[in-house]
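Working notes, beginning with the structure itself.
The full complex has more chains than appear here; those shown keep their coordinates.
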Amino acid sequence: MSLTDVSFLITDYDFDNITIATLGSHSALQILHGAKLEGFSTLLIVEKKREWFYDMFSNLIDFKVVVDSWKDICKDRVLSYLRKHNSILIPHGSLIEYVGLENVEKMRLPIFGLRSLFRIEANQRMKMEFLRNAGIKIPKEYTLDMDINSPVIIKFPGAKGGKGYFIAKTKEEVIKGIREAISQGIITSHEDVMIQEYIVGVTAYYHFFYSPTLRRLEILGADIRYESNIDGLYRLPPDLRESIRASFTVVGNIPLVLRESLLPKIMRYGLNFVKYSQITLPPGIIGPFCLESVIKDDGEIVVFEFSGRIVAGTNLYVTGSPYSSFYWNEPMSVGRRIAREIRLALEKDMLHKVIT
Amino acid sequence: MSLTDVSFLITDYDFDNITIATLGSHSALQILHGAKLEGFSTLLIVEKKREWFYDMFSNLIDFKVVVDSWKDICKDRVLSYLRKHNSILIPHGSLIEYVGLENVEKMRLPIFGLRSLFRIEANQRMKMEFLRNAGIKIPKEYTLDMDINSPVIIKFPGAKGGKGYFIAKTKEEVIKGIREAISQGIITSHEDVMIQEYIVGVTAYYHFFYSPTLRRLEILGADIRYESNIDGLYRLPPDLRESIRASFTVVGNIPLVLRESLLPKIMRYGLNFVKYSQITLPPGIIGPFCLESVIKDDGEIVVFEFSGRIVAGTNLYVTGSPYSSFYWNEPMSVGRRIAREIRLALEKDMLHKVIT
């Protein structure tokens, strides 16, 4: 979807009746809630089996599209319905995962966010390359023909919530672990695998928001992920712990604020990300993105992932975060901030600047 | 206290001057705070030794009953005073613990909540049976004549804040630990003990609220417990850690949000709990309850406890939680939600439906 393609997505839209649409998963409740607070109509695309659940929040939902499978969102019937309601789609972590990258790339719907970034986000190597080129410190990457003398973390592509990730400290352990993952069908080949330097420190996730209408970067929150079973293992007696394989499935999020003296470094990374996206993928990032880091004990921050859209950690801050208050003296979630940005864009006749 | 008994509890009450009463402990400040926000008078029953503390929050307290010992609450003088003020008692974790199950069961005061559930909650085995019958996944339970081949956690009845709980991985360790507990006077017999499969994963506690007036189940928050010394032990060097016995005394709570894709499972459990309570203990659960779980790395949720009333983890959300905002666009704690429910019941002439 090139830059010049954008306006055709909304030429037939009634700008006085924009609907905010999203998929029923990930951060949908927050997105819908924020949209209602900003006075928009809302539309939820929801799988039949989860309909009963979202019906419990019917106060947040004006229109509902029930699908048998997520991919049905690409069907003409669904797209027409969404377009008829002047829908802007808010992408989140489940969109690419469930609908598929190529389907999303060519989907004839305005998306709030930078569509061309999805392909990069979907590929671990391109993603790390993007961060490095943006001037953001990342972990060293290893290949299997290199010496491995310090701890590494092995990551599998498209693993839901970090499933199957493991830590190793020798090449033998890496190879053994990858073989197991292949035999268990988690991956099909060792080529899919990323071997990253394991940064010793603590994890921290930063929720950024770039506003094209205000031309500014905001930090709207931070969190720590709560992962099963690793965040429970330390509660086991040491001898027992050693017999259980650690796993890293994200099941929730815990709030965090950072030392204020770390914030300039964090914001610098965020600004670097924005600028590099503007240069290489014009018009550049729109709205929420997340840098996912380890903070070392010397204060260095190493980024091992990014998300080019809203992250689930923002679900902590439905009524605003410590940081969002510095910009907005009202309860401002990322979900609401998205709707606010669309509202601002409509007021400034800039809607084509916040969609791709 | 049978269903038909309820109305006699409030026949002489002045519905225009209802007072919300609770014991000075556990979640009292939150309950009083919420009651004031909803325009009720408040009454605190407080032990003499803690009176100075609650006096620091006198803005939240209209009437105060100072007792030498908690059991004095059952005395005629106290009950008459509470009834004179048209008091509805809000039960919390300290009520049964300090006043005693039988005293609470026969107490001639309207209680916001399901009084008949207290007896089940007080008995570990009946509690687990209740969950299982409700269709909620629970850990396997062991007896001492069974083989024990995987980790188990040993729990003692009525242990305050999980005191004395321990993890074992062989029957020998179980027996040794129980003997120690008996010799230390924590329990009097191994019959009191519950041996549960230790579920490997991370803990998560869900704060539910069933509203008879709106006939709906709300999720109002989630938390992780902060337990001494287990949540500090990992900070010790490994060799030191091994020399210290883990303990699980709850001293606080940390906020948590869950992956949205886990919420349908959680709400299903909540609905199952409500329905089963309505069938077996009519009129069924009223107001707050909590399911206490481990989330496994495959996303399965196993519930190892419930509380049939407000839990202390809700103290995190005095100004509302990420979840409460989805139902109420105002700062809605569980304490305030209780008062709101009583307010709604009064408006709908349904007070007899929210007390037992």
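Order of writing sets the chain letters: A and B. Residues in each chain are counted from 1.
The rule is simple: a residue touches a chain if its C-beta (ideal position, glycine included) is under 8 Å from a C-beta of that chain, and two chains touch if they have at least 3 such contacts.
What you see is a predicted model; the values in this text were computed from it and never measured.
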Problem - With 2 chains placed, the number the full structure-file assembly comprises - result: 3
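Methods note: only the chains that are shown with their structure count from here on.
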Handout entry: Averaged-CA centre spacing for the pair chain B and chain A, given as whole angstrom
Key = 35
Problem - Complex contact set, residues of chain B against chain A - result: 151, 167, 169, 198, 200-204, 216-217, 222, 224, 230-231, 233-234, 238, 241-242, 246, 254-264, 267, 294-299, 319-320, 322-323, 325-327, 329, 331
Practice task
Note which residues of chain A are touching chain B in the complex, please.
Solution key: 25-30, 33, 37, 50, 52-53, 56-57, 59-60, 94, 161, 163, 226-229, 231-240, 244, 247-255, 312, 315-319, 331
